[in-house]
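Note that one protein chain is taken out, while the other chains of the complex remain in position.
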Amino acid sequence: MSRIGVFVCHCGRNIAGTVDISTVVEAAKKLPNVVYVEDNKYTCSEVGQDVIKKTIEENQLNRVVIGACSPRMHENTFRKAVASAGLNPYLLEIANIREHCSWVHSDDKEKATAKAIDLVKMAVAKVARHQELFPKQVGLTKRALVIGGGISGIQAALDIADAGHEVFLVEREPTIGGRMAQLDKTFPTLDCSACILTPKMVDVAQHPNITLLTYAQVLKVSGFKGNFEVEILQKTRLVDHDKCTGCGSCWQKCPQKVASEFDFGLGNRKTIYIPFPQAIPNKPVIDTSNCRYIKYQGWEKDSKGKKPPECRICEKVCPTDAVDWGQKDEIINEKFGAIVVATGFKTFDHTTYGEYGGGRYPDVITGLQLERLMSASGPTEGEVIRPSDGTHPKTVVFISCVGSRDDHIGRSYCSKVCCMYMAKHTIMLKEHDPDIQSYVFYIDNRTGGKGYEEFSRRAQEEAGALYLRGRISKIYRDGPKMMVCGDDALMGRPVQIAADLVVLATGMDPSDGVVELAQTLNISYDTNRFLIEAHPKLRPVETQTSGIFLAGVAVGPRDIPDCVAHGSAAAVKVVGLLSQDTLTTDPMTSIVDPAKCVGCFMCEDVCPFSAIYRETTRDGRPVAIINETLCTGCGLCVASCRPGAIDLHGYTNQQLLAEVVSLCR
Amino acid sequence: MTVDMITNPTTSNQLRKLIEARSGQKMLACYQCGKCTAGCRAAYAMDLAPRQIMRSIQIGLEDEVLTCNSYWVCLQCQVCSARCPREIDIAKVMESLRQLAIAEKSKPPEKEVAVFNRIFLKMIKRYGRVYEAGLAAFYNLFSKHFFANLSLVPSMLFKRKLSILPVKVKGAKKIARIFDRVKEIENEKVSG
Partner (left out) sequence: MAELVYSYYPGCALHSSSKEYDISTRLVCEALGIELRELEGWICCGASSAHTTSDLLGLALPAQTLKIAEESDLPLVVPCAMCFSRLKFTIAGLKDNATRNDINKALDEELGQEIEVESLLKVLDGKTISIPVTKPLTGLKVACYYGCLLVRPLEVTSLDDIENPTMMDGLVQNLGAESIDWDFKTECCGAGLPIARPDMVLDLSYQILSQAKSLGADCVAVACPMCHSNLDMQQKKMKSEDGQRLNLPILYFTQLIGLALGLSAKELALRKHFINPLPMLRDKGLA
């Protein structure tokens, strides 16, 4: 016989402000099997939980209904309270009379109260049919996967490895380092970016616990927290990295040049290359789209057109015979207990803005392109020159918010770091050439970090940058000059500047391919394709999917210190998970009654988690069986099963029908 | 030097609400970036630049807005609206201000554009099409710029690009009635 206790929460004024609690209490008393009803101001508080515990014990309750906020908030808390009174924690049902009632019906108190009563009625009917459920313990793989080798991923990998766990760091590019490797200096310290980054990159390469896979991509992820199965594509480099010593003879002698992605097209690289001198691994890859020998091989196959050069110079000059034309793409399957997604960003494509030239003006460049020009290892060896004619610019105009804070191009958000990097650029330009005059067109000057406001003042007071408030409407060419048409809002007059070089402070977009990755990981992303945290305030590095964590700009624009902190925070969560010896599974999984199963396997088709497999019964019938560790309890199989052979623990057909019946009475 | 006094939120919001209703644009979405002004070809001839017009409406500077020349010299070229990062149709706001000024019969700071428009519409109402010679002549008369554009007349006549007499479209009376009905419908809306 069920002895149900009902606890109705006021939640301060959140519920009580709309729902008449005393009416609900009175109605609950009349419900079948209810032996005790009480209301509390804040049931989730320590006092509230104590009350639940005491009440269960004193009244020998064997089922509990709590009318309160969404189970997402406190289901775990209340389960613990129920368990502490000696009751199975799954003999609890929560009626959501806040998010599903008081918060959405604040305009009609009478109806809201009636609905709250209904919700409690349903919960009472359901909980009466609850069975005790027992979670299982499963083993886990003590190995972490970090996707993305920028500063966030690097930090996460190092912290997890230092804590004694195995880590795989998978990076799509031929080298780790991400965007930070492309910077010349970092604000506000003006540290040389490569100087502070490369030691960490070397640590990654040398760490005994880290397996570094570059030029590799995550293709598929399946499984669950503690037991992920990941398929990784190791792209062929056509170079045997075990034999290669990184001597550089091949890329020095390679005759084919193409535009360098690392330098954003401002310079060239060879088709056997390392992206930059401090690349890790310091061993080249061959760009199969542009390599001459690959093209020759293509010609050999179809004999179309003129015979291209056979080349193979890299192969000839390599002292260790490391060039391997036969090398193929490889699929690596590996198991991981936890995954950190640190896929970073790419800069906004400014060619969208036709009014800024749409990419047709060589002297209108992006902030990152300016970094490459200023970098001593860049395409101009640190000479800041105009891409069009190689002359030294004297008037440089910066334009903020290109690709940010602009509904018109679908980027309403602020990219956070641009105000700071424009200030940095004006200071660095002054160091390169004291005759340069910088003008910065801004809308706001966002300098919220530590030392940032002071740094911004340096740009104006020491580097002499002139800040003008107003957006730029158009840039047009007038002879060699770029005419920048702006509005000096503070003076209230339009203004035009004849610039030698225009630098667009382009915003941050999430990296390509993040949507496909998110879909295979089963994690959420927002309208801007940034990955979504479990809670924007309180759970910044977790996702709604247990075992998958987030770090860095993949979540949203942020600067380097925040990326490092984020990476470490994600690492802590991973280490917390991996330091356990077993994991507890959720017992709310589906179960098939083999006697009723007709072997149609419709459930197998609909299961998004591949948690259903086939078995043959002793009397030779093929039936479906649920893999409890993979099952997430979504219920799709239950709905799809025509003979009704599948039921869901915690949401059984009987329980749900009881809810419906209770409403109809 | 003036100090902008905002003492009564209800009255200072009045102009904004009026323009929002007429133009359908969210005035408070404007974050004063100035891109409209930066691209406005007529801004150099305006008392208040487009951004300043938006600002004046936001904070309720009714007098300034209703006595400036900005929306009279606005070319309605639509560049401001095309580039606004907050997707505000600023050209529509300018149009609404001009419509309001005409509806309230307020005296524009410079009469030329207003006179031109009035005569233009009178011509269409009468003849159904623009009678250019008449338009120019009456403009000169009513704007008191008696000799404006006269130098072009001989060439125009010689090249047969100007007819001295008006051409009245068939059924021009019907056109006049359109004008009248439009006025009726609008008056109904204001009073209704």
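The first chain written gets the first letter, and so on, giving A and B; residue counts start at 1 in each chain.
Definition applied: a contact is a pair of C-beta atoms (placed from the backbone, for glycine too) under 8 Å apart; a residue touches a chain by one contact, two chains touch by 3 or more.
What you see is a predicted model; the values in this text were computed from it and never measured.
**Q** Can you work out which residue in B:K17, B:K144 or B:K161 touches the chain that's missing from view?
**A** Considering all chains, including the one not shown, the answer is B:K161.
**Q** Among B:E20, B:D47 or B:E132, exactly one should touch the missing chain; which is it?
**A** B:E132
**Q** I'm checking contacts with the chain that's been left out. Which of B:K26, B:R41 or B:K144 qualifies?
**A** Of the listed residues, the one touching the omitted chain is B:R41.
**Q** Tell me which stretches of chain A touch the chain missing from the display.
**A** Contact residues on chain A toward the absent chain are 353-355, 358, 360, 474-479.
**Q** By the contact criterion defined above, which parts of chain B meet the unshown chain? Give residue numbers in ascending order.
**A** These residues touch the chain not displayed: 41-42, 44-45, 73, 75-79, 81-82, 89, 95, 98-99, 102, 112-113, 115-117, 120-121, 124, 128-130, 132, 135-136, 139, 143, 148-149, 152, 155-156, 159-163, 167, 169-171, 175, 177-179, 181-182, 185-186.
Assume only the chains that are shown with their structure count from here on.
**Q** Given the complex with chain B, which residues does chain A contribute to the contact?
**A** Residues 355, 401, 405-409, 443, 469-474, 485-489, 492-494 of chain A touch chain B in their complex.
**Q** Going by the contact rule at the top, pick out the chain B residues touching chain A in the complex.
**A** Of all residues in chain B, those touching chain A are 31-40, 43-44, 49, 51-52, 79, 83-87.
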